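Note that this complex is displayed minus one protein chain, with the remaining chains in position.
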């Protein structure tokens, strides 16, 4: 296994008595996009959020099993979660830029992690905004509030923000479901661009989106991982019947 | 596998081992908030401890009996022998605050119903700010208005000097009206909307719905507001002291000068030497006030538990 590979081994997540994710073992391919699909409440978001231990915030949530990043099991209680999270970027359904300027939204993370000097920060801001195709749209108003941008721009700003601390992995929880079709197309384009450098895991409700952007797809149902294969194969010739039913819209 | 994640890759320079910057920073932040909470806990315990230690002295080492204080009718702390009957003050405090609640409760309920059921929009834009303003007016200002408006009015209309329990109760009722109204309004707003619709669907009028359905359902919450109002009235010092007259006996009518626990403390605490029996007896009265606060909090908690069920 390489230094940055992401995988899970028998990962279970409980909310109190309820088991939301049931012993899921998955290997994520590096520098590619993996889509997690399934009906609401199937555990795909919970699964995603346990990959950077964001579920720690929910009282009563409990994790069993292992999540490996390189040679580190992040479920180990001794793991320094704070530093771990820096290597895993995250993007949410609703754009959530900080209540700060566009520049600060991006510079805040790197500065906190020790990048000093205006010049370096300027560089990081420009690089990240260019990567998310936002630079030309905002370069003249970097000091404006991040909240002043449109929804789609805000979401790209949030992606840029997470890139600024140099993660290897990007987790995206339905990143385009709150956006209009044009913005959605932009985000999808961006994802295809970013997978050259990052391992991307994306949760989506939108079957077409999964088919368009992902290389591999995992189908979750009631907390179980039902099927996990190349996207091509999943959408043309799934091996399980429930996968076929879900993909062809017969339930969920 | 219990090594901390080291920064071979992607990690910023200048941090080493387990004691990274963020660990120290987190510890410092936590220390600060724990300190704040601890300070609050220490404060409340010292309030109880200090007041209790002074307030219990007359009973423990200065020969005053609890019974004499609670049921004695004569307060002559400088007499020979000194008498510490606090019943007139207890009576004054209870009667004024309960009377104030009796005036404020119906007004407050009506205001709550007005704001939730009858004209929510007007209520939100006009009545609610008005009530918030009433809550913001300082108690000495209420005392001043009581002294210069309510007392002369009562003097003209009723027998007596105007000062007394009724004057105190009227002033207090305006002061606690915001408490009663705000809590009542919150309670009515949080009722499930299906409740009302079901009743209207059966052909009940608005008043029937309010009277038969809404008020009984919201009763524990409304009572919470009333109890909190009584608690506030019970502890209010200056506004009452200014209009009640401060004669240390049980009055025979609502228009005769009376005294409350808070007003006697306000008046006499400054004129006694610390450590004297008279002074300690005043601390006993403060202790009674403190215990009443606990009682009120307890009653409110009980009512809230009923709301939750």
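Order as written gives the chain letters A and B; numbering starts at 1 within each chain.
FYI, a residue touches a chain if its C-beta (ideal position, glycine included) is under 8 Å from a C-beta of that chain, and two chains touch if they have at least 3 such contacts.
Basically, contacts and distances are computed from a predicted model.
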{"item": "UniProt protein name of the chain not shown, from \"Phosphate transport system permease protein PstA\", \"propanoyl-CoA C-acyltransferase\", \"Aspartate carbamoyltransferase\" or \"UspA domain-containing protein\"", "value": "\"Phosphate transport system permease protein PstA\""}
{"item": "On chain B, residues whose C-beta touches the chain left out of the figure", "value": "22-23, 25-26, 28-30, 32-37, 39-41, 43-44, 46-47, 50-51, 54, 106-107, 110-111, 113-115, 118-119, 123, 126-127, 130-134, 136-141, 143-145, 147-149, 174, 177, 204-208, 210-211, 228, 231, 234-238, 241-242, 262, 265-266, 269-270, 274, 283, 286, 289-290, 293-294, 296-297"}
{"item": "Touching residues (missing chain, whole complex) on chain A", "value": "52, 54, 57, 59, 82-90, 92, 94, 96, 98-100, 108-109, 112-113, 145, 147-148, 150, 158, 161-162, 165"}
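Assume only the chains that are shown with their structure count from here on.
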{"item": "List of chain B residues in touch with chain A within their complex", "value": "1-5, 7-15, 18, 20-23, 26"}
{"item": "Of chain A, residues touching chain B in the complex", "value": "3-4, 72-73, 76-80, 82-84, 86-87, 110, 113-115, 165-168"}
